[in-house]
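Left out: one protein chain. Kept in place: all the others.
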Amino acid sequence: MELTIDLNCDMGESFGAWSMGQDTDILPYVTSANIACGFHAGDPSIMRHTVQAALAHGVALGAHPGLPDLVGFGRRRMDITPDAAYDMVVVQVGSLAAVAATQGARLNHVKAHGALYNMASSNQALSQAIAQAVFDVDPGLTLYALAGSLQVQVARDIGLPVAQEVFADRSYQADGSLTPRTQAGAMITDLEIALQQILTMIRQRKVVSVQGTAVAVQPDTLCIHGDQPGAVIFARSIRQALEREGVLVKSVPPVYALNNI
Amino acid sequence: MELTIDLNCDMGESFGAWSMGQDTDILPYVTSANIACGFHAGDPSIMRHTVQAALAHGVALGAHPGLPDLVGFGRRRMDITPDAAYDMVVVQVGSLAAVAATQGARLNHVKAHGALYNMASSNQALSQAIAQAVFDVDPGLTLYALAGSLQVQVARDIGLPVAQEVFADRSYQADGSLTPRTQAGAMITDLEIALQQILTMIRQRKVVSVQGTAVAVQPDTLCIHGDQPGAVIFARSIRQALEREGVLVKSVPPVYALNNI
Amino acid sequence: MELTIDLNCDMGESFGAWSMGQDTDILPYVTSANIACGFHAGDPSIMRHTVQAALAHGVALGAHPGLPDLVGFGRRRMDITPDAAYDMVVVQVGSLAAVAATQGARLNHVKAHGALYNMASSNQALSQAIAQAVFDVDPGLTLYALAGSLQVQVARDIGLPVAQEVFADRSYQADGSLTPRTQAGAMITDLEIALQQILTMIRQRKVVSVQGTAVAVQPDTLCIHGDQPGAVIFARSIRQALEREGVLVKSVPPVYALNNI
Partner (left out) sequence: MELTIDLNCDMGESFGAWSMGQDTDILPYVTSANIACGFHAGDPSIMRHTVQAALAHGVALGAHPGLPDLVGFGRRRMDITPDAAYDMVVVQVGSLAAVAATQGARLNHVKAHGALYNMASSNQALSQAIAQAVFDVDPGLTLYALAGSLQVQVARDIGLPVAQEVFADRSYQADGSLTPRTQAGAMITDLEIALQQILTMIRQRKVVSVQGTAVAVQPDTLCIHGDQPGAVIFARSIRQALEREGVLVKSVPPVYALNNI
């Protein structure tokens, strides 16, 4: 069986006159773009430019909805209701879907951003609200969710396609969760170790935790961080190494089962 | 030939904890709702509640995109580029389209709000940007535009369906424009006179200007103001009088030529 | 010794074209206004109008800083750092102080709003950040804080004047905390019972908890809710009853020890 993986990266996180990220330099190496929708970053014009750039590189389009917190970049947890989560995901996905439509394209996936992603990974009501929002807008969209998390199960129960997201540059705990960034050893900065971790995930469907145990994992899509120094080199190195090792790097199969928009 | 007209009203202009308008009381009397999309008013939850209320009354759904100016309610002119206008219309229409989709419905039309509507009525580049944005998101949507304005011609040239909007409670100048609100006699507060004006428009395709001349006009849809004292009484009286006079009150024929969302 | 109390009410919580509250009707009955500063509600023009109205009624001016969450009206908890809390309090207090200065007046106090107030009541680092912010802007300002809460002690330790806030229309637990709104009996809707509660507080420095125990309390200022139906009647009734019972209703003694602005 052919080994495959998708490489996804957050993009379009500039805002107005402010620039962020290295979208143009990273696009050649990834296969999915998670594009900010104006709540935590991005604005209508940046959304269009990012969609155009992703399409020019044949990269799959995804909406990247976040909390309504520009100053905090959507990274601060907010005590929102499930209804509010549902509604903010709907409008963000819809706004990017319209931008894609103007470019003759369709959305492929949705990945929640920052605190919204983190809260959904462990909060049942929020994870249901987010998955239902995506499903109700277009049940053919794929939800990118933390591998092994509650969000994965919740989305499946609703009938929404899910891609499980893994990390090459983060270490894992014995329970399958990511080591919190506040702990030593959370980040894997050695490219070789990161590469070994993702290859082990792809070939053996497991990851070795910091405790030394093997944890089962389903690596559908790998998160490429685009906002760090060395991000472009990391992305290119990962991409080249994966291909050298015979892994097919491609986007999660698009499912164009149009709903009722 | 049967005489018909659409009655449209701006709705969903509450924001967060702040309430505005009398949507619930006016919905029984109108046939089209122009729903704010979060830039000048409205938020994701209010957008959904308004869509649900409109659908419950069988009222056609329209997006009501505005300038990004919450404090000014989208009524202050801003020196935006045509590209910025295009992009802000795309995302606003898309966000409401997604809300409609979650309720199993589709958008029928788009009407620009406040200063964006006014600027488009006389600015060639802006009117083109707005019409093109609507067309590119979904060429089956109808653009509501000031009767006789530049926006009407521009939209037609692009191939976008247009509904010409007229007013019962505003007086007209000999050149077909509305009397500016800063001038005496701009507002028609007498319900009988307002009713006569709209009936003359519907039956004779003309309006008598303040100068006494007859001006040709195409009354596809009548604007019902919802945010004034007496708005509900005005809406009900107009609706009842039109029906009494044998005018069929119904939404602009929906055109469901789905684009590529 | 003369019995006194201050009556404070949140004000200036309109925003742009949206109106909220009944400021004009309530101002005759209160002695302190907590004025929103644009983060959760209020805008520059509403801030000025509210300051002018308060001064016209001889009501003491207070800043009412909140979280940067217009859609949520500052009522949703956000995971902000103490530094962020410090900075957002500083700029909000400063902006209202400038508005007051343009009207020849000075601020008297600061009361945190909504989730910021609630978080500060039990979070040591946040309560320190808020008190330090007020102190650093002007050590003569009085901080209004939940009676018996952590915020009271923290502010005192810093050397900031504190007024302890009590409620007539909320029931208390045996530990001195307010009964959560999610529990039955949290709200006291009977005006007579509310009046008895505040009189007992003023005369005996205690409140009877829902468990039947007496809890010591220091009632410096009573919160009058202005955004509920019956708010004006409640405010007037409380004011008249207090005066009838011989309680002097007046603002917390202003302390004009100018800092270094």
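We call the chains A, B and C, going by the order they appear; numbering starts again at 1 in every chain.
Methods note: a residue touches a chain if its C-beta (ideal position, glycine included) is under 8 Å from a C-beta of that chain, and two chains touch if they have at least 3 such contacts.
It should be emphasised that the depicted structure is a prediction, and the values quoted were computed from it without experimental measurement.
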item: Residue, one of B:80, B:93 or B:154, that touches the chain absent here; value: B:80
item: Listed residues C:60, C:97 or C:252, member touching the removed chain; value: C:97
item: Hidden-chain contact residue, picked from the options C:71, C:137, C:235 or C:252; value: C:137
item: On chain B, residues whose C-beta touches the chain left out of the figure; value: 68-69, 71-72, 76-80, 115
item: Residues of chain C in contact with the chain not shown; value: 37-38, 43-45, 47-48, 83-84, 87-88, 90-102, 104-106, 133, 136-138, 258-261
item: Interface residues of chain A (partner: the chain not displayed); value: 14-20, 41, 43, 70-73, 75
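Simple rule for what comes next: only the chains that are shown with their structure count from here on.
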item: Separation of chain B from chain C, taking each centre as the mean of its C-alpha atoms, in whole Å; value: 43
item: Inter-chain centre distance, chain A versus chain B - centres from mean C-alpha coordinates, in Å; value: 39
item: Interface hub residues of chain C, defined as touching at least two other chains; value: 71-72
